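Read through the structure below, which is laid out as structure tokens, and then see the notes.
All protein chains of the complex are present and in place, except for one that has been dropped.
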Amino acid sequence: MSEQNTSSVAYVRDTMLPQQPAPSNQTGALKWMRENLFSGWLNTVLTLAGIGLVYWLVTHFYPWFAHSVWDANSLKECREIVTTAYGADATGACWGVIRERWHQFMFGFYDPALYWRPLLTFGLLLVVIGPILFTENQRNRAAFMVFGGLFALVSMALVGTSAAILALSAGIMAATGALIFGRFAYAMLAAAAFPLVAIFLLWGGSAWTVLFIGFGFVIGWLLLSGFARMGSIIAVVAAIVGTILFWLISGGAFGTDHLFGGQSLVEALASAVPLSIEAQGSDRFGGFLLAVTIGVGGIAMSLPMGVVLALGRQSNMFLIKSLSVIFIEFIRGVPLITLLFVASLLLNYFLPPGTQFDIILRVMILVTMFSAAYIAEVVRGGLAALPRGQYEAADALGLDYWRAQRLIILPQALKISIPGIVSTFIGMFKDTTLVVFVGLFDPLKGIPDFIRSVFEWKGIYWEPFVFVGLIFFIFNFSMSRYSMYLENRLKRDHR
Amino acid sequence: MTEPHFEREVDRSHMKVSDEVAIRIENMNKWYGAFHVLRDINLTVNQGERIVIAGPSGSGKSTMIRCINRLEEHQAGKIIVDGTELSSDLKNIDKVRSEVGMVFQHFNLFPHLTILENCTLAPIWVRKIPKKEAIETAMYFLEKVKIPDQAHKYPGQLSGGQQQRVAIARSLCMKPRIMLFDEPTSALDPEMIKEVLDTMIELAEEGMTMLCVTHEMGFAQAVANRVIFMDQGQIVEQNNPHDFFHNPQSERTKLFLSQILGH
Partner (left out) sequence: MTTSPDVPNQGFRLSQLIYDTRYRSLTIQTITLILVLMGFGWLIDNTIQNLEVLGKDFNFSFLWNRAGYDVGQTLIPYTNDSTHARAALVGLFNTLWVSFLGCFAATVLGIFVGVLRLSHNWLIARIMTVFVEVFRNIPVLMWILISLAVLTEASPQPRDFKVNPETGVANAEMLLFDSVAITNRYTAVPSADFTRGFAPIETPLAPISVNFLICLGVVLASIWANKRLLAHATVIQETSGVRPVTWWKSALILFAPLVMVLYALGFDIHEPVLKGFNFTDGTNVSNALVALWLGLTLYTASYIAEIVRAGIMAVSKGQSEAASALGLRPNRTMKLVILPQALRVIVPPLISQYLNLTKNSSLAIAVGYADLRATLGGTTLNQTGRELESILLMMLIYLAISLTISGVMNLYNRSVKLKER
């Protein structure tokens, strides 16, 4: 053929060539340095600048860390120790303040004998959310739950909890963990019940209040499933009305308190069968206990509200959509601090005269509204990311709106949204420090200011910053890594 | 994978292989870290040749043609394109790249530019051709790939097959002497493969020097003058299409062909 190459070379290889090592100038540390640090003049300059920066940081901060003093009871004492040991010009970190006051950074003014209660709550939280955070990987889930439980137990032991309570706590966490480990539905149920347990453990007092709040939800759920056949609207209305009526009646409304000699049903039960533990008022909350309580509580309560707002924003109904948009945009458009001022200064205006309630609860209501607006946007993203086919398939199966949302749309949309929810939580957790401006003792400014108000620790700035900053960093960094892990897994699943 | 499905006879009257060497690769080796991806590649391509490179995935065929316009760097041996040796010298790289066109598996059109702007960008900024002239050239090639009426649309508005034809036109606007195709039809739906292959056949009919990594064996039989089979980073067998498909010599080639054509 004319178009054939004249030198047409039929060629067959007889023996395959083996892998050969790369030439020596292509491997090794030298090559690595040439490629990664000194490839070109710009890179060399950058590398030298980087080395300079690191050197500067080390020479400025290393001595301060190296001259750490733990064993001192005042800033003055610290300085004396550093001066005698390292000379007059030496600086040194005074960790004595952390040693003496760590419990206030962690628990605020909570009764030291009861430190096990917040710790058990935290351990239970980790155990309960394990199955929800790690749905796919059994090993990671088990590791997370066991580590969470052990972490709580070790911390409890370190703060001097009695053996009996340790054993009881270990039993509770182990039993809960075993019950929910392989059963996602149980885990969701446990997560739903957890807030009530947490309220009881953290604030203490009578168990009856918490139990009746829980009964209210159970009654609501029973009404919801009982009326389900009459259509979703009627069922929802029945459930809400029934629950509220139950709470009002058990709280002594509609004259029911006359039945129990001027007491409400709950109070009467509490005096007859006193199921209570020592109460700890909100004024005792502070430090990271306060930050975690507000952060976790705010996110937990805002999730349902955020989902409803997201669905509302997606709705075809003009009024529902507008209300959702107005709420979301209003909340997202103002700084959190103004909302906290609403909590501390304005909320009492909006409620019936004479209503007085707890500042932490007021802050939590506003924080919940705040994070709900952000969660709504995250969930909206998740809903938008679902292929249209999912909605059409749900319609085609003849599911009504709520069933379609509950069974098909939301489970998928929420799964996509988890990384965003975690990011929102990180943001929330950082923002909890703002509660200092409405008079609460956050770990970053409230507690250190309080400690500095004592003569011994007047003028101690850097050590509390480093300590609190480190804890925030560990929390948030690990959560953001978890969120990245999820995002990568989602991307992989979608391929 | 597919038998030839070209209705028309391929016009071979302009397919002339000259003695002039277009690409010469001598003892070329490449490593990714410690992994030896390309082992002792020797290949001479004359002006006007149409070479199809086949092989299992991971055999280094894409890497090899990406070395030819230095999208990948080789570590040992020589690559000489049109008399210019590829080294770290930027001038040489620029010279080679302006003579070698490349078409990618995923088209890689610039989504923020219109089809016409995609085609005129490089001629204006690299060849320094006046805009009017560049547009004329672009329209000429867009007509050749049969999508002149889409010139003012954006890539996102076109089908995959249309996008790949634009990508071919975009390369041709630089008036390259050699065209490299890196699995140009792998990302396309079956009904669009043909329109892209037709465009490539027309290009071959005009005497373009082509190196084509592809699994379209029908295309290889209809157009190629040489088929190269690669495995484990080395050239295992090469022959004219007829002998390659009907009388493969090495066991690896036979195995590969039975897998790709066998069913």
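A and B label the chains in the order they appear, each numbered from 1.
Here, a contact is a pair of C-beta atoms (placed from the backbone, for glycine too) under 8 Å apart; a residue touches a chain by one contact, two chains touch by 3 or more.
Remember, predicted model here, so these are calculated numbers, not experimental data.
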Neighbouring displayed chains - absent chain, whole complex: A, B
Given B:16, B:131 or B:242, the one touching the chain that is not displayed: B:131
Option touching the unshown chain, where A:113, A:334 or A:361 are the choices: A:334
Missing-partner contacts on subunit B, residue numbers: 69, 71, 90, 94, 97-98, 100-102, 104, 106, 108-112, 121-122, 124-133, 153-154, 156-158, 167, 170-171, 174
Touching residues (missing chain, whole complex) on subunit A: 35-37, 39, 43, 46-47, 49-51, 53-54, 231, 233-234, 316-320, 323, 329-330, 332-338, 341-342, 345-346, 348-353, 426, 430-431, 433-434, 437, 444-445, 459, 461-462, 465, 468-469, 472-473, 476-477, 480
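We adopt the following convention: only the chains that are shown with their structure count from here on.
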Computed distance of Cα centres, subunit B from subunit A, in Å: 53
Partner subunit A, residues of subunit B touching it in the complex: 12, 15-17, 19, 29, 31, 33-36, 39-40, 44, 46, 48-49, 75-76, 225-226, 231-240, 243, 249-250
Residues of subunit A that touch subunit B when the two form their complex: 1-13, 16-17, 19-23, 26-27
